[in-house]
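Omission of a single protein chain aside, the complex is shown with its protein chains in their original locations.
Labels run A, B and C following the written order; every chain starts at residue 1.
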Amino acid sequence: MTQERWQRLTEWPLIAASVLFLLAYAWEVIADLHGPALAACETLIAVTWSVFVLDYIVNLVLAPQRGRWFWTHLFDLAIVVLPMLRPLRVLRLVTILAILQRTAGNAIRGRLLLYVACAASLLVFVASLAVLDVERPAPGAHITTFGDALWWAFETVTTVGYGDFTPITLEGRFIAVGLMIGGVSLIGLITATLASWIVERVAERDESQDAATVAHIQALEAKIEALTDALGR
Amino acid sequence: MTQERWQRLTEWPLIAASVLFLLAYAWEVIADLHGPALAACETLIAVTWSVFVLDYIVNLVLAPQRGRWFWTHLFDLAIVVLPMLRPLRVLRLVTILAILQRTAGNAIRGRLLLYVACAASLLVFVASLAVLDVERPAPGAHITTFGDALWWAFETVTTVGYGDFTPITLEGRFIAVGLMIGGVSLIGLITATLASWIVERVAERDESQDAATVAHIQALEAKIEALTDALGR
Amino acid sequence: MTQERWQRLTEWPLIAASVLFLLAYAWEVIADLHGPALAACETLIAVTWSVFVLDYIVNLVLAPQRGRWFWTHLFDLAIVVLPMLRPLRVLRLVTILAILQRTAGNAIRGRLLLYVACAASLLVFVASLAVLDVERPAPGAHITTFGDALWWAFETVTTVGYGDFTPITLEGRFIAVGLMIGGVSLIGLITATLASWIVERVAERDESQDAATVAHIQALEAKIEALTDALGR
Partner (left out) sequence: MTQERWQRLTEWPLIAASVLFLLAYAWEVIADLHGPALAACETLIAVTWSVFVLDYIVNLVLAPQRGRWFWTHLFDLAIVVLPMLRPLRVLRLVTILAILQRTAGNAIRGRLLLYVACAASLLVFVASLAVLDVERPAPGAHITTFGDALWWAFETVTTVGYGDFTPITLEGRFIAVGLMIGGVSLIGLITATLASWIVERVAERDESQDAATVAHIQALEAKIEALTDALGR
């Protein structure tokens, strides 16, 4: 089996695992589970997680140039291995984002705004979950409910930053920095897409001039043909 | 009667109803009306509101493919029906924005900055009204006068976000998120329009080169014609 | 004397008056003058102000179509007349900005970043003066020294908005909204200029292709000439 075929076959199972993972994680964090429900969620998360680990290992085995693939996919290794350390478990959400990203593929400009909207929503949702997960147990934390976490994520991603809620833990601030960088990039993408659309619309009005040039060449061609015909007689 | 004709006929009445609605709502919220004045305003709002409901029903009846129109206009249904639930009444303002939007149509780039300015002013005004409406009755709210609401809306739409006034109710935060997204989009539009204008101005300086190319082709044409003439003799 | 000649003659005197006005106003506000020094500054401001009023009147008299000029220059009238009302005196600074703007003229893209830098500096300086002027006498104001005013203006124009200093008076908030809108526009201009520069640099690498097209046409021309020569012999 080739690596390419494996990636094609596992596309949908991986997305399903990602969504399951996200739902379990969201339920665990939002409902602040304890006891058996928490254990059930953690088991489900562990199972979906092992799917990502398996996918990484199979990819490594199937890669045509195993050494080269390993060194060019160190980031993949990091987001698969690092979350095994307890304080870095929030990093698992980055994997989810990366896997959902795969399906977005090469969206053309027409769908770019839709893609940006989806990416922004997912980013805000995942960042809210993650920041709530790491902030709630901290003494003196401002962000203690999912509503506040979501509100904080929105004012951060749009760079408004009222400052009524701010993360106080180290992990929370790392998540915040990621969200800020994501926000600035998304705003940049929105602006760039709008700029491309306006530039194109303005250019369209000049298309008649371009067409005229092609028409001129065709007229030239017709004249040369007529000349050739005249010469042939 | 066709749906198209209905939409052309109702364009101005709908705008008039929107403006009336906005004025009545603004007066009710800013003056914090009570008693008979409040009842009068609410009646006026109900009347203008029923105009939008009527317009939705007539559109549905006149649509050539009724089923298809229904499914592609679920958003229109939502903004007509949802505000009937008391806590969602603020949503009526979205209808107003949507109807005033219709007249903006396909503005060309030249008028884009003017359109952005109007849209931004309307967005800030409507968001101020809405946030004041939902925040004032909440205990511990920061936004309790129209002046403060307007000031808050301006610092939110420009993404400055001092944080001296922030919404504390769920509805207020939904309005704030809408205003933030609107602000980011408007800033993106302004930047994109400026970029398009600068790109075009820079391109204009090279137009002589384009003209020269067309001139070359015309010179070519003249030469071929001269050749044909020479051959004809 | 024509209006055009008047405007050319008064360009430098008006700039000189603007700079004098700005210096006198800055000194009065920053040093918080009282007694004779304040009277001297106020006199100097009144004299330079009367220069702007005189310029407006002469322009109105010399205008070829007086009525039309009046209606198309209502904004000029407003910024000349409104500051006579005491609470609107800060508006005089808008005149200064408008007159200094005249000299900027049609800067080409190359100088656009320099122009944006100058405009931003002037905007921040003028807004700091104005906000300090209106906020200092207000009880409970946060902005009471020129240093704080300048710091507040910088964090507002870049849309950072920490919220450690915020205006509390109505006039102060109007100035802040102007500064926010100016800041968003300036950031948009910077981004747009950078985008135009990058788009052009990328396009330059394809210039050889364009040149080839022109070269093709010249090659064609040469061939047709050779054909004509061959036919002539």
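Throughout what follows, a residue touches a chain if its C-beta (ideal position, glycine included) is under 8 Å from a C-beta of that chain, and two chains touch if they have at least 3 such contacts.
As the structure is a prediction and not an experimental result, all values here were calculated from the model.
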Visible contact partners (per top-of-document touch definition) of the missing chain: A, B, C
Chain B residues touching the omitted chain (full complex): 159-163, 191-192, 195
Chain A, residues in touch with the chain not shown (by the definition above): 109, 112, 156, 159-163, 166, 170, 173, 176-177, 180-181, 183-185, 187-189, 191-193, 195-196, 199-200, 210, 213-214, 217-218, 220-221, 224-225, 227-228, 231-232
Touch residues of chain C, complete complex, unshown partner: 147, 151, 154-155, 158-164, 187, 190-192, 194-195, 197-199, 201-202, 209, 212-213, 216-217, 219-220, 223-224, 226-227, 230-231
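Heads up, the rule we're going with is that only the chains that are shown with their structure count from here on.
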Chain-level touch network, classified as line, ring, star, complete or other: complete
Proportion of interface numbers common to chain A and chain C (over half same, under half different): same
Copy-to-copy rotation for chain A and chain B - C-alpha atoms, rounded to a multiple of 5°: 90
CA centroid of chain A to CA centroid of chain B, Å: 29
Centre-to-centre distance between chain C and chain A (centres being mean Cα positions), rounded to whole Å: 41
Touching two or more other chains - residues of chain A: 159-163, 191-192, 195
